[in-house]
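Just dropping this structure here.
The complex is shown incomplete by one protein chain, all other protein chains being positioned as in the whole.
Order of writing sets the labels: A and B. Residues in every chain begin at 1.
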Amino acid sequence: MSIDEHSVLGHQLHGPTDPAADAHWQVHKSRKGFFTDTSICIGCKACEVACKEWNRNPRDGDLELTGWSYDNTQALGASTWRHVAFIEQDRERIEEARESGRQLVSLGMPTVGPPAKTPEAATDSAIAAGADTSAPDTPEFRWLMASDVCKHCTHAGCLDVCPTGALFRTEFSTVVVQPDVCNGCGTCVAGCPFGVIQRRSDGTVEPTTGRGEQKGQQPEVEKKGIAQKCTLCYDRLLDDETPACAKTCPTTSIKYGDHTDLVDIARDRVAQLHEQGLTEARLYGANELDGVGGTGAMFLLLDEPQVYGLPPDPRVPTADLPVMAKRAGMAVAGMVTAAAIAFLGAR
Amino acid sequence: MANADCIVLQGGNMAEAHPVGFQWVSEAKARGAKVIHVDPRFTRTSAVADKHIPIRVGSDVALLGALINYVISHDLWFKEYVVAYTNAATIVSDEFRDTEDLGGLFSGFDPTTGKYDPSSWSYADADGSGVGGTGDDEGHNKSGTASGEMAGSGGAPLEHSGVQRDETLQDPRTVFQILKRHYSRYTPEMVQEVCGISADDFTYLAKAITENSGRDRTTCWGYATGWTQHTLGAQFIRTAAILQLLLGNVGRPGGGIMALRGHASIQGSTDIPTLFNLLPGYLPMPTVGLHDTLPEYLDAIASKKQKGFWADADRYFISLMKAYFGDAAQADNNWAYDYLPRLSGPHGTYQTTVGMLAGDVEGYFVLGQNPAVGSANGRMQRLAMAKLKWLVVRDLSLIESATWWKDSPEIASGELRTEDIDTEVFFMPAATHVEKAGTFTQTQRMLQWRHQAIRPPGECQSDMDFFYQLGARIKELVADSTDEVDAPLQAVTWDYPLDEHGDPVPESVLQEINGYRTNEQGERELLSGYPELKADGSTSCGCWIYSGVFAGGQNMSARRVPRGGPNPAQNEWGWAWPADRRILYNRASADPDGKPWSERKKYIWWDEEQGKWVGDDVPDFPVDRAPHSRPDPDLGGPAALTGDDPFIMQADGKGWLYAPKGLVDGPLPVHYEAQESPVRNPLYVQQQNPARMIFAREDNLDAPSAGMPGVEVYPYVFTTYRLTEHHTAGGMSRWLPYLSELQPEMFCEVSPALAQERGLVNDGWATIVSPRAVIEAKVLVTDRMTPLTVAGKTVHQVGLPYHWGVGGTDAIVSGDAANDLIGVTLDPNTQIQESKVGSCDVIAGRRPRGAASLALLASYNERAGVTTETDNIRITDPEAELKDPAPKDDPNRDKEGWSQF
Partner (left out) sequence: MLEWPVLRQFRSGDYLGRGPAVESARTRNLTSRNETADRVVQSVCPYCAVGCGQRVYVKDEKVIQIEGDTDSPVSRGRLCPKGSASEQLVNAPGRQYEVLYRAPKSKEWQHLDRDTAIEMIAQRFVESRRNGWQERDDKGRLLRRTMGIASLGGATLDNEENYLIKKLFTAAGAIQIENQARI
């Protein structure tokens, strides 16, 4: 067995790669993922409910209105693995979004992440060819809706820093927590550049009393205290079923499938919207050269990522690890690496 | 809908209320269809539409009327379609006077009864008399439907089908010319004045619909309760129907007016009604004084001489009586006609509420509904229930309507004391949809059978099992009675086969509904459709329009061929009434010669070789009636339909631009203001629908409308609606953690301008006051609410979802009920309350508790000078409106009423 350890570990930690192959799955399945096209989302939250139903996650929050438009869930968390954001924008903001999108296109970077040889630029033939893509009249107002989910990164911070082997890479290249292994150390929480994974340690398993008249029993909560996040319905995938959120989505805003197909669909859709003059449309997570090596769950956004509560330039904390290791002149192998990752990640 | 080229959603929030139905809109949009949302609020639907046009609540007739005017005056109507398939060419009686002549009234209004005598609205007959009915001494129309509660479906009857027509449409008394004059004052400027819609937005809409209508393209309209819940709701829909007929968008793929209905079987519960005015299949309940004998009743439904399928109503009715009363229904007792109770006017839920308050109603069944939260004027509902002797609530959980006697707002205010309430309350736990088998009829008239997954748990029980058991015991209790009063209960057939648990087999009830004939051996043979029904007592059928659902002994509603099979109509899934047709009146999808209007919109066409109608659906027409056949009109019934009479349920086979009868508040839609409105009607002297159903009571007061003193006390307009996360009054959503957490609290939506005017802050509290109630809600300040400029004034609208209620046991979330704010004033055709518009005030902060809440309400009403007369005057200006119309040749005639304004 001759292994170029440097290169193996290198592509296991950053850059374009095949995650399931890196994890040495003998049965190799094609990479699965989501493409969430927020331009056709109606904000119905069926994904949130179907997800909770399937995964038997408890309700969370304190049953009070947040005042954030129709968003009363606020963020992804240990019990909310799909979250729909609602953003109300006036004309000025719409124009800014359109302009920032136009600049991305002219820079050849309709996706986030470092500028590089992005294939997206090439697919934007309409713009490249100088076709008339003058924007439609800017509306006075718009209401953006977007369903967020775990990104199932190519290089997953949570997975890389997990000291117990509770987080693992499946044969579908997704990232899943094994609740029977997790000890609730919480290292992964800090390791996720998107703030997705959380420990189910808050008080929401207790009945909420709210203002006195509000109550409501919770379903019995298993897995209290351990880290939780979207599994991309690993159990359903094992039986060739579509993940619950994608299956239920009334408008197909959430699409599930082979990652490579979804990337194509996503790029075509962006190009189509650009042809309609909607230069604000851009992809998020489809660039394999970004700080997490691209994501398994990609998004079409109509404004900058931070508007949706997404980091503009996510970076896996272990991305620089091989370089650091080389400088230190350490022999990096097997368990040692795992220990180092755990150590670094915990800091 | 997926076949439409333009979709206008108005009076509904489809993405919010019907997310899965909305996939067809998304699909049409992805193919390039234009989607326009007309709504007071920017909603989830607006968010994905091409354009949102904000409109003042309750002003839709003004907008649609202006579109009619636009289509006619720009000569954009679909001439071949309109001339051949509608009553545009039909000549109307010269007795008829339009609102143009009478300041906003039609001829025939009686201010003392508040009702119209519609006899002057009739078609002109060849011999000079009217077609459409003569009045009787009670102002009723002998042949049918002077009152909305007596209308069935598919159009009102006519004595015969011999009407005068002018195919050139030039005669001033043709429907077309009347229509043209009637809507001439509905201009874009008027739309700006009435609806608050800019001329640019109006033009955008007008162009979108006209560019997407015609031979090659179709436009579809979708509406929901945003249209029905008004004092002229039926007329909202009529206006859209007129527009769609003018554009040729009825009976064709991608056309139509889609009613987006809110409950799993709300269509079914109208087809097989749990409604006071109907028997199954839209047969009317008999009314005293009009239908005292069976021949009177049958004549009133339809004349044998009129065209179309209603002429066979005797077959449907007699078969129903056989299903109800079996052998006790015989020719010699008029098929047990006198076993049927008689109506004497409307007996809707609000009249019943008044009956309860008066102590007339002793017992009340509440079945999967929550009137304490979901009905208008909730306080009136709860106080009414406190007067009952007994109440049966059947539901899944302890909803507010089951627990009001211990935790209602009236207990908190001290108006009711638990220990004083004599009402016995039975709570009977219900079975869920998976714990029983049966059919729901969805919004496109399709029946789908649900298989039973598990037995109901505990003491839960389906309504079928409960009512079967109840009926059996009632029959036992009266079994030995010799009193004639009990005869119908003794005679009613109640002999369903029982399963091993002693419960009726659901299929056997569906078979009774489908109908059967009894053969010579005395065996029952299931019918394959309503054409097999007979008027001689040899057939039995529980609902004629559902006949065929068990054709050939197969439960067609249980068909489950994946995706409905290869046929474009996908009709191997479930079963649609009537006769499994998916698009009604689809004869209109072909031109008068029977050819498709265009290749793109091909659906049903005449096949010359086969000599029959063929295509993608079951033809909704006599299948072998050639396009140019002209049978003798005296044949009556289906036999009298000509080859170009696509509207087979109408008495003249035509689409009705003008309704000579069938509506109680006018043959053409008119814009009136809501019962409560801070805006003076800019179109007519008459402010409100004169024929609206009024409940002038101390417990149902109204805010002063424009022009009255005190109007400034309730300066804002509120509207109510649903959220996608909840279901109506919350019985099936507020008890569910996953839905409750998504919309946990009652809130109101206000514009930043209104927030500033009233000092409201986002996520803070507001108190909303109407003349009926005081409620509180969290505040969402949002640009999705747009202040509108109407008649030079700013009109602020307040949005209120109506899912929360006070009380109930074990609800995950509770809150004040928007419906408490709403007054009871009804559409006279449908008896639906005006819950989409009301007047209110909004103040910052939480409401007072207990009796202080009542004191606040009293001080408001005192300040506004509200009495039971407020808004309840029928004729706004009798001087201007009730005058005899000027002679027809008077050139100033059109100014009549107008000049008074």
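What we mean here is this: contacts are C-beta pairs under 8 Å (C-beta built on N, C-alpha and C of every residue); 3 or more make two chains touch, one makes a residue touch a chain.
The shown structure was predicted, so the numbers you read here are calculated from the model rather than taken from an experiment.
Chemist: Pick from B:11, B:284, B:308 or B:438: which residue touches the chain that isn't shown?
Modeler: Looking across B:11, B:284, B:308 or B:438, the contact with the absent chain belongs to B:438.
Chemist: Going by the contact rule already stated, which one of B:8, B:285 or B:551 would touch the omitted chain in the full complex?
Modeler: Residue touching the chain left out of view: B:285.
Chemist: For the full complex, which residue in A:37, A:71, A:88 or A:160 touches the chain that was left out?
Modeler: Residue touching the chain left out of view: A:160.
Chemist: Return the single residue from B:3, B:119, B:210 or B:375 that touches the missing chain.
Modeler: B:375
Chemist: Tell me which of A:41, A:244, A:292 or A:307 is the one touching the absent chain.
Modeler: Here the residue in touch with the unshown chain is A:244.
Chemist: Extract the touching residues of chain A with respect to the undisplayed chain.
Modeler: So the residues of chain A touching the unseen chain are 1, 3, 8-9, 12, 20, 22-26, 44-46, 48-50, 53-54, 159-160, 165-171, 176, 178-181, 216-219, 234-236, 238-239, 241, 244, 247-250, 333-335, 337-338, 341.
Keep this in mind: only the chains that are shown with their structure count from here on.
Chemist: With centres defined as the mean C-alpha position, give me the chain A-chain B separation in Å.
Modeler: A distance of 46 Å separates the two centres.
Chemist: Which residues of chain B touch chain A in the complex?
Modeler: Residues of chain B touching chain A: 15-16, 19-20, 22-23, 26, 30, 42, 44-48, 51-52, 723-725, 737-745, 747, 762-763, 778-780, 782-784, 810-814.
Chemist: Under the definition above, what is the set of chain A residues touching chain B in their complex?
Modeler: Its residues touching chain B are 40-46, 48-49, 52-53, 58-61, 63-67, 69-70, 72-73, 88, 90, 139, 141-145, 213-219, 250-252.
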